[in-house]
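A quick write-up on the structure given underneath.
Every protein chain except one is present and positioned as in the full complex.
We call the chains A, B and C, going by the order they appear; numbering starts again at 1 in every chain.
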């Protein structure tokens, strides 16, 4: 299975729709173990991202991802801005100059993104952050053919798993033990992102 | 009927008891059309007044009243401090050097007190202030023998009459029409003061 | 009532000790009195400047003691004017033989207590003059208008002027000029609670505001539905501008005063609109002050003060 730059664009558009739709829910999750702005941050960032991609005929996947990265970096703010921004930026490096990538090349992009998040956030797996969705998704795309429903399932289960974790990074870490049993907002927005990816490649197949 | 300096002292002690007992009620009246401190102001002032009279063997009525005036002036604060203080000070001038006063001399003291309040507060009868109790009481003591129950009745009716007035002076004036139908806190504390006077001279008669 | 206090009866005393301790380089407390004075008072050759009133308006007035400002501030109980003997002590402490100007807010209690203090000072041979500030246009009748945040502009302008050598008469005249050249009006969103009573001074519904509330929570002109910051700014400023009779070409100073719990963020949002309106009317702002100058404990809301400048006021404007 290959992924095209049209799919990547569709991915971003669908991700935006999900961020808008789940804006209040994400902020509610963040209200419980953070400062209640995660939905607003993500919705603002993705809205701007699609605005700037809308009239753009860019075919280079790397360039599309880089443009999205720059918008996220400058519009999201907070902790999630640099994290999503860095993730997209690192992936864009891997996909530079390509209009289509193989499953392996796609996985390489996600791998770079995960490394970027780790370095930027000084975070590890199990710290109840968006990494706890990104790493399982990375392992999935590294080891399996991308089956949309499977991808969604992987992301969803990983997201749900954050409820069992105690936050070690970011604002939620101040809640200590009290953070346990809550979903991590960043993990939830990452689940939405990968659900959007699954739907973006599904639509392509249908189309 | 004459009034002695012992009665004047008893008056002040009984007035204090009434101010303490009605402290919250007076402040509640003031909460409605003022700033809610009248009971606290009066209770503080009269408490100090009796403290300083307690161990004092002063027989000069003028001196007793002057001491009370100075304490009220320095301890009550707000609008009522200068008003009660001035009233007492003016009365003390009239009673200077006397251990006992005639009904006529007593009325002269109250008259001076009323003049003092008018000048100090630039207020007139009907402005919904303590004057609306002091003036009827003055007219009573000027024209009749002091019958304790009658004195109380005069003060009480005058106090109740302030409910029909619209405030023209002091904080309550900012409430304009809204002040109508409320009792004036200063009028109420003055009613208590004259009720105390009635009881002070009654006790004497009994004793 | 949630407050960081010990005993409601001791809040003023403990606060004064705290202010004196924190600012011992500038201020000292007169032992046994609720009076804070400039450390080096009386200042030889200078007219003394004294203000005061009920407590609960901090930083007013003790926060305005210092060079080019007050020589002393007298603190009453919370929202209760101080007694004349307290004021007299302040007068005595700052008089260097050049007399003392008393800056009084127009409240019955304040006016009477300062009057009595002035009489007592006269009996001790100290010259005083008084200015009674009446800047609050929420009250219709001019003589009954309350003294509110504009009082601070009197402290600052006259404070600067007396430091430059004005005598008592001149200082009083200048104070009257400042006082007569400014108008204020406020809006409140939430009441404050006096420690001694423990109950909020008034109540407003969740969607209500009160225009023209006094600094102790006295009723204002009107209660209505809360509007946008811009709409409120327009309404308040239009009233103030009309009462002050400013017109195209005038120079002004603007004070946006927070009542206690309104974030600076909101005050600046309001200032932004105020300057816009003034500019549209070709009125220039020579000096802007935005912050908490005369609070009402934790009341929420703010007031605008507009001062019309002329060459004299400009000279002493800080």
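Structural remarks
Quick note on the criterion: a contact is a pair of C-beta atoms (placed from the backbone, for glycine too) under 8 Å apart; a residue touches a chain by one contact, two chains touch by 3 or more.
Quick caveat: nothing in here was measured; it's all calculated off a predicted structure.
Partners of the chain left out, restricted to shown chains and counted across the full complex, are A, C.
Among the residues A:31, A:166 or A:202, only A:31 touches the chain that is left out of the figure.
Residue C:272 is the one among C:39, C:176, C:199 or C:272 that touches the chain not shown. In the full complex, the hidden chain is touched by subunit A at residues 27, 31, 35-37, 40-41, 73-83, 85-86, 120-121, 169-171, 173-176, 178. On the side of subunit C, touch with the chain left out of the figure occurs at residues 2-6, 11, 14-15, 17-19, 21-23, 55-56, 58-59, 63, 78, 187, 189-190, 206, 209, 226, 228-230, 232, 256, 260-272, 275, 288-290, 292, 295, 297-298, 300-302.
Simple rule for what comes next: only the chains that are shown with their structure count from here on.
Taken chain by chain, the contacts fit none of the simple shapes, being neither an open path, a ring, a star, nor a full set of pairwise contacts. Top contact pair of chains, counted by C-beta pairs, is B-C. Every chain gets a centre from its CA atoms, and the centre nearest the mean of all protein CA atoms is that of C. Centroid distances built from C-alpha atoms place B farthest away from subunit A.
Centre-to-centre spacing of subunit B and subunit C amounts to 32 Å, using the average Cα coordinate of each chain. Subunit B has its Cα centroid 77 Å from the Cα centroid of subunit A. Remark: subunit A and subunit C have CA centroids separated by 55 Å (rounded to whole angstrom).
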